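The complex is shown incomplete by one protein chain, all other protein chains being positioned as in the whole.
On to chain A.
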Amino acid sequence: MPKGTRRAFSRLAAATAFLGSLAFGLPAHAYPDKPVTVIIAWAAGGATDVVTRALEPVLAEKLGANLVIRNITGAAGTIGTAEAAAAEPDGHTILITPAGPITTQPHLRELPYDLSSFDAVGRINITPMLMMVTKESPYQTLDDIIGASKEKPGSVKFASTGAGTLPHISILALNQAAGIDTKHVPFQGSANVMQALLGGVVDVFSDQAQLVPQYELHPVAAWADERLPEYPDVPTVKEGGYDLSFANWLGVFVPTGTPEDVRAQLEEALKATLETPSIVEALEKMKLTISHMNGEELAAFAKAEHERNGKLLADAGLKK
């Protein structure tokens, strides 16, 4: 292309672009104008990752942008979460996270972020935890566990998936509410806990309900305000006399300071995604029930969890 022609061409292109933007009244920064990065603070293939990868194609379509999933792992999810907190608050970086990194970890140690570093976009699901034992266990009811612990402190062994995780905090809460002393044995993940539980190394574990049918366990009690629809015969911890509820949930967050309209667009896209039949079905396969909350609701919900967990950890002497 001769020089003159090229210059003329580029002028023409610039003019077209200018006129185009006038004609359609496009704002200077249309969102999204580049791929949106989704930060997952856990390894690929983990629970959070698998859910995100299931949502990804539909969410991308509803948002009108490609999604890039980045797994930034380590330190109970805090490294990836810190990366998300430090990202540019323009809606091009979002965080999909369970409760731990934002509602418990900031209480346990010094982190470069806190819950206030994020604005909520929406909740994806919530699954109340179940307290479970093996079918052969001598502790088949909540009263058995509490009775044995009162009789001989430290005799009942509770497993958790690590310090500061929901299973651990539920133990602290029960210890405190019932005035008992139990033994806490942390493991690296729920698979390791299952091995120890089935092998008789530990006695009790609280986590997602789907573990009960998967490993043919005995459900002791539900950590919920009301009985779970799938387990109508299993009493709640509340019925046992202790007003405690714990649930696993996944939420979508953006760094604080993300413009209102961008957040609204994300909220809308998430809501539409969770209403898509193929997504409902995909999450059902993973035994997850969609329970959407908008940004405002999630913000209040996460704040309440953050405060409660902080208090429980402080009472147990674990707060930083």
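Following the convention adopted for this analysis, a contact is a pair of C-beta atoms (placed from the backbone, for glycine too) under 8 Å apart; a residue touches a chain by one contact, two chains touch by 3 or more; residues count from 1.
Throughout what follows, contacts and distances are computed from a predicted model.
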| item | value |
| --- | --- |
| Identity of the absent chain, which is to be given by its UniProt protein name, from "Electron transfer flavoprotein subunit alpha", "Catalase-related peroxidase", "Phosphonate C-P lyase system protein PhnH" or "Tripartite tricarboxylate transporter permease" | "Tripartite tricarboxylate transporter permease" |
| Contacting the left-out chain in the complete assembly, out of A:A148, A:A196, A:L228 or A:V280 | A:A196 |
| Candidate in contact with the missing chain, chosen from A:D33, A:E88, A:D181 or A:E216 | A:E216 |
| Missing-chain contacts mapped onto chain A | 43-45, 49-50, 53-54, 70-76, 78-80, 82, 108-109, 111-112, 154, 157, 162-164, 183-189, 191-192, 194-196, 198-201, 213-216, 282, 285-286 |
